[in-house]
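This is the structure I have questions about; it appears just below.
Apart from one protein chain that is not included, each protein chain of the complex appears where it belongs.
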């Protein structure tokens, strides 16, 4: 296993390029199951993150009530009403290139069944927030991608937050190997641990991200990167790096306590341009 | 038949100018039938495109659920609830200068009847997305304007996407002539083929447009241009050129994978100013 | 009667100044009855215009459906559900400093009764759009303020648009005197005619305003100016001037066909700052 820091240069090299004739089908359709009536914003934040990160088409699976809230803000998105229930019943949209489930969801039984349906697919699947539970995973060609913050990782493992934080890299690597999953342990210096023993450390981001909704946005960015990148590793590393860079850019402009999760997506174009400019040189 | 590239200079020359005393009636009323409960955004994107492109008045025909989603974002618009159903039943708003149908629509039977109603009018009619089917067209003074991407053109013709793409101009011209329609075959280097054998090639735009919703926005821009331009040819060519120029401007500012379809309309004022500036010189 | 052009200098001189300790009560509460289920945007545009023009408090009387559409965009506003019906029944909010009725309204009987209720109050009343009918006005200390475009003025008077346009100032003055109203005849070179025979000509604005919703926005700006200005004349002249200046500023930045009615309100802060700067010199 190799443990390394993901740099801006890594990000630039891993960024995929596409033919001038590329059409939306090539960038792929992502499906995000998120949001409930009293937490509709989590679906909106995930959608914004995905749309700003190059996804071809985005379907949001949520309640009709939540869909009405999202649609004016992200008109590029289409909706699968009651996507959680439908997925729990085994039905998902066709030709998905990536899927994510969890932000703003609560019904544990439905989530459990929906997670199973998604994992039966052959595309990458991100599990976040409400979809993060103590659970066994069947072996899968593309390992499930789990994105817990330390509190959620504690719930998944029974370890205390303190124990987790005192040994983030080793704990993450051990969990990834034992469960054959990709584990993105969030927080300062996010660790991306792979079942083969590799780990990527992210140094971007700061406590401006310590706000409700930051993680939902990451789920969206990650879903988009999974649709567009060549490898899961590069997709995960780039998503986490870009997410953090938005906060670094914000802080350099407006100070540290004024950022909201919505701002993450709004900063992505400038962050990406900065990266591209460095590539040019 | 003359095949030519549409240049910025062509666009500037074709751009109509109006008397200082012009009122909204002169710019005309456009009617766009688009959007459904789980695809409301397509109507919003079309509306935004039309409003930024000089339309006098805009009526959106959609469900009440979708209207509620649009209205806060595009308050300049009025609504015909269940416009698809009403049009299928033969009823449309009065004094239309142009109409479009298709984005975000699914009920094939209703669409089919609504298309017939619109084509019985004496104004230009744009058929997009759900309104693009294998179909025969009655002869009409202003030919129907069809805006398929290659996948939709394949559905309309039975040709494979590969065959279409390998001979875009000839295939488009042949279809336009045989069916007496104006065919806008979208994608890199959009072809606008006329039944008289003329074709216009567009060189603006790039894969930042390869995203859900880009085409819906074009439908809106086109509807507005049809309301304001002297000829259908100039309207179609200018709409496609402006649409593409927004993506070229975006990419020069923010890189290639961060644009969303909403950004197309947001960039139009700057694109138009750039064009006007060139005219000035 | 004196006929004069209203200049920027006039506007600056007429702009009221307030004590540093002024509170919202001093700026007054305005009440705008506007918007219906399929034309909710007209109420939103009027609200935006009023909020950007210095109103203290704003109450919008509209349907609950329309209120839900407005509230996220103009959170400073409170709502009187079914304000048209309530006003028709003789009930209005207390302590109004100005009121307006008309944009996006259709039910002629209710409008007629609501207009009567408002005119029984002792505050200035703006009648626009749906509230503009052939009608006799009771004598009133503050004359009703009518804001027709030429088409509406034709409906009110039976004159043809052509006749109106060929003699805008004289026709407006005659109507104002005969009906004891203040008549704001909109269009290029808006005429504000007073029952005492005075007329003010406005030279700002351009055909970028020739769009659905421009007039609704003016109704909002005017309502706010009536709340804050010393005299009705100054309020009317300043409202019309500011409204037009936003379009002049827009055109200087982005060209002439890309403006929407929403942009009018968005440009007001910059227009006002430009005016204030000139005052400073």
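Quick notes on this one:
Order as written gives the chain letters A, B and C; numbering starts at 1 within each chain.
Simple rule for what comes next: a contact is a pair of C-beta atoms (placed from the backbone, for glycine too) under 8 Å apart; a residue touches a chain by one contact, two chains touch by 3 or more.
Nothing here was measured: the structure is a model prediction, and the numbers come from that model.
Shown chains touched by the hidden chain across the complete assembly: A, C.
Residue C:53 is the one among C:36, C:53, C:165 or C:223 that touches the chain missing from this view.
On the side of subunit C, the interface with the absent chain consists of residues 18-27, 51-58, 64, 67-68, 71-72, 74-81, 228, 268-270, 272-273, 275-276, using the contact rule stated above.
For subunit A, the list of residues touching the undisplayed chain reads 37-42, 44-45, 48, 65-66, 68-70, 72-73, 149-151, 165, 187-188, 206-207, 210-214, 253-262.
Here is the rule we go by: only the chains that are shown with their structure count from here on.
If touching chains are joined by edges, the resulting network of the protein chains shown is an open path.
One rotation lays the C-alpha atoms of subunit B on subunit C, and its angle is 90 degrees to the nearest 5.
Listed for subunit B are residues 68, 72, each touching two or more other chains.
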